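As you look at this complex, bear in mind that one protein chain is not there, while each of the others sits in place.
Labels for the chains are A and B, by order of writing; each one numbers its residues from 1.
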Amino acid sequence: MNVNKRQEYRTLFKQNVERRLFVDKIVRLIVISCVIIAIIPLGSILIEVFKNGMAAISIEFLTEVPGSIGSGEGGIGPAIQGTLIVIGMASMIGVPIGVLSGIFLSEFGDNRLAKSVRFFNDVFMEFPSILLGIFAFLVIVLVLGHFSVWAGAFALALIMFPIVARTTEESLKMVPVTYREAGMALGLRHWVVTMRIVIAAAKNGMVTGVLLAVARIGGETAPLIMTILGSSLFFSNFDTPMDALPLRIWRLSLLPYDSAQMQGWGAALVLILIILAINIGVRTLILNKDDTYRFGRMIKEKIGGRK
Amino acid sequence: MTAMTTKPNTIETQISSQNIPTVEDKFKMIAENVTISYGDKPAVKDVTMKFKEKSVTALIGPSGCGKTTFLRCLNRMHDMTKNAKVEGKVMIDGIDLYSKEIDPIYHRRKVGMVFQKPNPFPTMSIFDNVTAGLRLNGVRDKKVLNEIVEDTLKMAYLWDEVKDDLKKPAVELSGGQQQRLCIARALAIQPEVLLMDEPASALDPIATQKIEETITELKKEFTIIIVTHNMQQAVRVSDYTGFMYLGNLVEFRETKKLFTDPKNDLTAKYVQGQFG
Partner (left out) sequence: MEKKLVVPHKQKINSDQIFKLGATIAGTFVLAVIVLMVFQLIFESYPIWEKEGLSFVIGTDWNAVEGRESFGALPYILGTLTTAALAMVIGVPLSIGIAMFVSDAPPRIGAPLGFLVELLAAVPSIIYGLWGLYVFREYFKDFIETPLHSAFGDSIWLFSGTPFGLDIFTASIILAIMIIPTVSSVAREVMKAVPQQQKEAAYMLGATKWEMFKLAIFPYSKTGLIGASILGLGRAVGETMAVTMLIGNATGASAIPSSLFKPSQTMSSIIANEFVEASPAGLHLPALIGVGLILLGIAVCINVVAHLLVTRMLKVKEGAINN
């Protein structure tokens, strides 16, 4: 058509490739420094917790009740015990509700009710956890008249169940439709197919979801303040205050003594070991299998970690 | 004909002797002994092709024969693919595309590419899509931009359909229009070579016809290399045709001759539709 014109256009192009490549290099540098800046705090946290925590840890520290304030004696036995108890109880409430709710979303999830459930489930997952503490306080502590393990477990269960629901939904949806069809073709009822076949196939993903939810609530502090309150004694019954690791760390951090700081690091090390063990264990052992890969990415996305 | 039933390396000797166009022709692009592998698997094996200036060369072959892979290496599109390795030489105007001293950006300005699926930038308007490459090259003058947009959209046979709403988001166009927009976008950077990867595969017959008209028109100015699995299309638009099979270039000749008088059994079977 007009070869000359095209030649003319070409002359209008700026000889700017050098400059653009330079800008590209600068951006690359900035991006890499972003990564480094983010890695520094993580490295520092892990190093400090391990370094300071190891110095505090001994058999007595892990098993004894706290000594008198500021003495630096005693340990975090009740806190470890309390964390395990409250996690266990929260799971007993939160997992069944979450799993059933996930079944609802995946098996009966094609209507407006389910769509709004899914949406509010996602929104609820992001609620500030301290509000769930207030809620548990209002409906349990205030009604019963005393702080209790029940209230703490209830608050943590509320944090847990939406996570379990979503991960259950995702893993059920990933079960190939042929599994369901095979079950249906045998004349089995829908619920039998779901409970026996679909859930069996999705077990891996569901266990992962539950474990990651456990890791999440294990570190929760705020909702425990107004529910289980904290204590210096070992667990006696469900209607009294109880200690937990995050609570103990907080109480220790409020004290001005070096010995309290030491003990705080020790408790932090125990807590971080529990949580990282669950996380790394789940992610390397379960999530790396191919069939759960997409699911794993989804979980990591959903459970960034509300604090 | 006789040598054809034997092993691949004899295929190649025959091919190189057949390599038309002849010496006095001007070659825009030359690919020499190109081997492309993903990991350990070679997808293109030792292919040598010369592309004459202002001609259309079609690459045909059954799917998986490596024709798209080969096309993409002519624009260094494998740089982004993990574990893809390109060996051999690709020359454009005598300069090696894969030389380490030169950033691929310099070449990509000379080589435009149109992909199998239309891929306009969805959030941009028609105008912005066409001018995206120009703005990268520092062309900001509104008048020039308008001129080039009109010019290239006309070349892509899209101007009449969109001239009144150039501000419209590109995604609102139909599939065929989007593909012609992508051609316009590739032409706007004033390339000298145009690579097309089955540009009509996702389109209806009318859009296909328009694209083919565009190609025939563009040939007057550009060196065009087109991958297609549609043999009729190759016959209609191309001057030269290369037939690829299992990563080998089996036969490369003038289109008419390749289809009427194939030198190779495989080619003959393929153009007669016996496999593919």
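Simple rule for what comes next: contacts are C-beta pairs under 8 Å (C-beta built on N, C-alpha and C of every residue); 3 or more make two chains touch, one makes a residue touch a chain.
As the structure is a computational prediction, the values presented were derived from the model and not from experiment.
Within the full complex, the chain left out of the display is in contact with A, B.
Only one residue from B:73, B:113 or B:237 touches the chain missing from this view: B:113. Only one of A:103, A:160 or A:175 touches the absent chain when the whole complex is considered: A:103. The omitted chain makes contact with just one of the residues A:56, A:76 or A:117: A:117.
Subunit A residues in contact with the hidden partner, per the touch definition given at the top, are 20-21, 23-24, 27-28, 30-35, 37-39, 41-42, 44-45, 48-49, 52, 96-97, 100-101, 103-105, 107-108, 113-114, 116-117, 119-124, 126-131, 133-135, 137-139, 142, 158, 161-162, 165, 189-191, 194, 215, 218-222, 225-226, 229, 246, 249-250, 253, 261, 264-265, 268, 271-272, 275-276, 279-280, 283, 297, 300-301, 303-307. Within the complete assembly, residues 75, 77, 79-80, 82, 105-106, 108-109, 112-113, 115, 117-124, 132-133, 136-137, 171, 174-175, 178, 182, 185-186, 189 of subunit B touch the chain that is not shown.
Here is the rule we go by: only the chains that are shown with their structure count from here on.
Here the spacing of subunit A and subunit B, counted between their Cα centres, is 50 Å. In the complex of the two chains, the subunit B residues touching subunit A come out as 103, 105-106, 109, 134, 136-139, 141, 144, 148, 151, 155, 190, 217, 220-221.
Residues of subunit A that touch subunit B in their complex: 1-3, 5-6, 9-10, 12-14, 16-17, 20-21.
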